[in-house]
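For this depiction, one protein chain was excluded, whereas all remaining protein chains were kept in their positions.
After this line comes chain A, so read on.
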Amino acid sequence: MEGRLANAWRLTVNDKNFIKTALLSEIRIDGRKPFEYRKISIKFGREDGSSEVQLGQTRVMGIVTAQLVQPYRDRPKEGMLSIFTEFSPMADPSFEPGRPGESAVELGRIINRGLRESRAVDTESLCILAGKFVWAIRIDIHILDNGGNLVDAANIAALAALLTFRRPECSLGGEDGQEVIVHPPEIREPLPLMVHHLPIAITFGFFSNESILLIDPTHNEEAVMSGRMTTTVNANGDICAIQKGGGEGIPQRVIMQCLQLATSKAASITKQIKDAVEAFNTERALRKIKRHPTSTGVDVREKQNQ
């Protein structure tokens, strides 16, 4: 919008210098150490497959839905996994509604590569009838609040939503076994997705001074840093993806240092995600047992005519 120059948020020169000088003494403006992650909180919605992740001030929501579709012709026995990222204008005044910008597309591609190409989600188990019906899993990522490091938060949200998603069970029927009957959740328990491993994205920030390296930048630090690298690793130590698009040139030993750091962080984040999912599953099982309504809403009486 041409008239809305107030959208652009710029960090002042003083702020930038302050951040850079503090980093030379390994101090970050929010009090963290250079290789410390912000507090991660993972919450789930009422329905299966909806998660809300808060990484410090960054807030991301992940929704997973599934639909029966025809598979691609060259891959008749595989299901589909697609990721849609929405940089909602509520997260940052500079996000425009409408077509996703380049950072939204990049975020979607990083998560896509981490999940799909590393075979984290088993797509062959999504096939119901080869060549005719497969499940297409759609992950919607809504960025609600941009406090920096959207990639990591969005990745955790996607993983948490995938782990709690349940797809309806279906069986083959009909005269020649070519019809697919989808059973509603009340009749047959829906099934979880097969997730082999959890690829965790860890983002590093580089500055013009080679000795400064930090992990999980806030949006203030993102405005100051001169290069970034996102590594997607899993707790087993496998590298699923590395994304470094331009920016400051980095020597090889720094990259090796980053990868080793990423593996150790991935282990702790994986554990956090699994614990949160466990807690949700227990709560969901308990919810299924109690069937009486617990709503105690507000009672409204009719207005009597005076």
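Note that in this section a residue touches a chain if its C-beta (ideal position, glycine included) is under 8 Å from a C-beta of that chain, and two chains touch if they have at least 3 such contacts; residues count from 1.
As a working rule, contacts and distances are computed from a predicted model.
For the chain that does not appear here, its UniProt entry gives the protein name "Exosome complex exonuclease RRP46 homolog", which is one of "CHP1 protein", "Exosome complex exonuclease RRP46 homolog", "Glutathione S-transferase" or "60S ribosomal protein L6-3".
When the full complex is taken into account, the listed residue touching the unshown chain is A:Asp92, out of A:Asp92, A:Glu106 or A:Glu222. Within the complete assembly, A:Gly147 is the residue of A:Gly108, A:Gly147, A:Pro199 or A:Pro217 that touches the hidden chain.
Mapped onto chain A, the footprint of the missing chain covers residues 1-7, 45-47, 50, 52, 57, 59, 61, 63, 65, 86, 88-93, 97, 138, 140, 142, 144-147, 292-293, 295-303.
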